[in-house]
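The complex is shown incomplete by one protein chain, all other protein chains being positioned as in the whole.
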Amino acid sequence: MKHLLSTEDLSLTNAVRILDTAEEMSAVGDREVKKLPALRGRTVVNLFFEDSTRTRISFEAAAKRLSADVINFAAKGSSVSKGESLKDTAQTLSAMGADAVVIRHWASGAPHRLAATDWIDAAVVNAGDGTHEHPTQALLDAFTMRRHWTKLSGLPSAGADLKGMRVAIAGDVLHSRVARSNVWLLRTLGAEVTLVAPPTLLPIGVEKWPCKVSYNMDETLEHGVDAVMMLRVQGERMNASFFPSTREYSRRWGFDDTRLRALDSLGLKDTIIMHPGPMNRGLEISAAAADSPRSTVLAQVRNGVSIRMAALYLLLSGDTREPAATLKESK
Amino acid sequence: MAEQKSGNGTNGNGAYLIRGAAILGGDAADLLIRDGVIAARGANLSQTDTDAADGVTIIDADGLIALPGMVDVHTHLREPGREDAETVETGTRAAALGGFTAVHAMANSTPVADTAGVVEQVYSLGRAAGWVDVRPVGAVTVGLAGEQLAELGAMADSRARVRMFSDDGICVHDPVLMRRALEYVKAFDGVVAQHAQEPRLTAGAQMNEGEVSAVLGLTGWPAVAEESIIARDVLLAQHVGSRLHVCHVSTAGSVEIIRWAKGRGINVTAEVTPHHLLLTDELVRSYDPVYKVNPPLRTDADVRALREALADGTIDVVGTDHAPHPSEHKECEWAQAAMGMTGLETALSVVQHAMIETGLMTWADFARATSTAPAAIGRLADQGRPLEEGEPANLILVDPAARWTVDPSAMATMGRNSPFRGMELPGKVRATFFKGHPTVLDGSLNTPYRYPSDAAAAGTAAGTAATI
Partner (left out) sequence: MTPVTQAPVPARVVLNQADIDRALTRIAHEILEANKGSQDLVLLGIPRRGYPLAVRLAQKIAAADSAVDASAIVGQLDVTMFRDDLSHHPTRPPHRTQLPLTGIDNKVVVLIDDVLYSGRTIRAALDALVDLGRPRIVRLAVLVDRGHRELPIRADHVGKNLPTSSSEKVRVRLEETDVIDGQPVNEVVIEAGA
């Protein structure tokens, strides 16, 4: 693996390898010395063109736990005010000796351009590009789901996939990179996905995606789900007529207290509620749902550091010129 | 192609004897070019037939095809205002190399070509460059703002003699304004060329709306935004009895609407770009902005429909929509990148590849779509003429068997944004004759044409043509 740009082209082998490595990484967080020397001497640059303190801190913690050096670069400029070009910024970082660039950008495809051109030599990790992909988010979501799923079946989580798990992803799919990354990864891991959203928030062409589509949240719950993932919805979308009002949106597609109770009355006692954060309490998810024992929101954040440690380790520790081979013995 | 120069080859004075060219891809014949016209056409013309005082340059055209000089209804020369992207000089050099003898220069320059002053400026720059006939297109609305009609009549009466009007780049979306424009230009046999793009349906659009855009997370440009405007405009044209031209048709649905309109006798013409005859939105998966263009690359089904339409005449002409951009506007994130592809130097090859080598068109059809029909739309009396005795000598010689690899860095256009870079394409222009003067010989730029009045004004410049 030279870059981590998307989950669409992440093979089952590599996906499971990342999840298994993350299990070992999470053990580090329980130790007194929460550090491993594996990436000592490597430099990881957080290149963030979009504000995101949470994701940036998560990547920073991950890199530091592996003893890598971290440089944070908050790039100026947006679609409105042009700052230094992506090309110039990348080449500056390369000259500074970056081994990995973790990039979050408001333009879909920016990490792909970095990886495809010869502007930099470093490994590129996509920390979220426009409305396209957010692979580490999908991986930490899958990690969280896998731990839950294997605990229910009593199997060890190492090497496991998500076959048979029913996952509903609800919200603004059209504008969500989290939804896209999750659909591809869950498909690869064998889960059954149902997207739930108003028709205006589903992209043209979604019928070709490897998942079901429903406009009805209650029906989807009634058919049975093992995990419900609520996506953040921006209230301002009603000004572009994606839905008439936040009130109507919440009532039809929000995970409110009624639906929380429905999980109990439907006998779905093990169903978890997930959210990538930050949450709009009262819009797409009620406070009670967010704080219920079913909610994995905090676990997702914790798991984010482990997943990002795994990603950085797998991209940077080895001889990155060769493809990752199976384990070799040498004493 | 062998040349035997037996004269000083200066502008307008020299004569050229083209031997054995396949006229429109048909039977071979000789063509004698002298004093700006085809002086003779026949089999085995000899030098002594020429009556020429000076020498005659013989061009062996065995294996080459003679076609009328191509006429582009849609080019962006960027000057005035964006000389960092292209100038009239560099753009028309590219045109000549591409086999063009006339180009229509779109009005979205800075300042916008919405007055007689600006169109005359572009016209003068074209004459001074001398590579092709530059026909400025006048804007429909002042500043392309879509609010008020520009002085269309003044532009028509100016030295530039504008007949095509377009806000290209932007759609004339206000139905009342479009109606008025269609009506008004009837007074001087003008035509409104519409860039069909409903603005609200395409706010923030980055690529074709479809399966690929759904996966890539790029805002879609739905086909209906083009088709709904064309549907409206053909009905308006019918209602007011005007002629309408539709720029860069890109969807199968648009083709059907135009076919329907022509079937009802509506006076509409349509153009398609070479890139829409070959490339699809699958290429956007790389996020390489060289594939970012407006209207966007569409699907395979659209490409097939466009090819059929060009072959059967539903689409009348090929227009390059040549749109050069400086490299910093293409070497960036997709969302930041400018829209546009270069096309003047690849047009012939792409059309040959997509249409002739697939058996959909003959070279005679090619001549119709790239010369005769566009000249008619632009009302150019001396272009797109038959290759017969007495006609103006605006013609090209093409080697259809040539194969070349597209290298943007070797092009005459300043723009390096060609989506065909690295592709091997057929067909090469070996010679371009503009008003009887060779602007391109042996596949390379020769010298530009010098207008007699301008040459005289330059005094003793006669005999020393501008060097490249």
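By written order: A and B. Residues from 1 in each chain.
Following the convention adopted for this analysis, a residue touches a chain if its C-beta (ideal position, glycine included) is under 8 Å from a C-beta of that chain, and two chains touch if they have at least 3 such contacts.
Quick caveat: nothing in here was measured; it's all calculated off a predicted structure.
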Chains shown that the absent chain touches, full complex: A
Absent-chain interface as seen on chain A, which is shown: 1, 17, 20-21, 23-24, 27, 31-33, 35-38, 66, 158, 313-315, 317-319, 322-325, 327-331
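One rule holds in what follows: only the chains that are shown with their structure count from here on.
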Cα-centroid distance, chain A relative to chain B, in whole angstrom: 48
Chain B residues within the chain A interface of the complex: 206, 209-218, 220, 222, 286-288, 328, 331-336
Contact footprint of chain B on chain A as seen in their complex: 8, 79, 82, 85-87, 105-110, 112-113, 116-117, 129-133, 177, 180, 203-206, 208-209
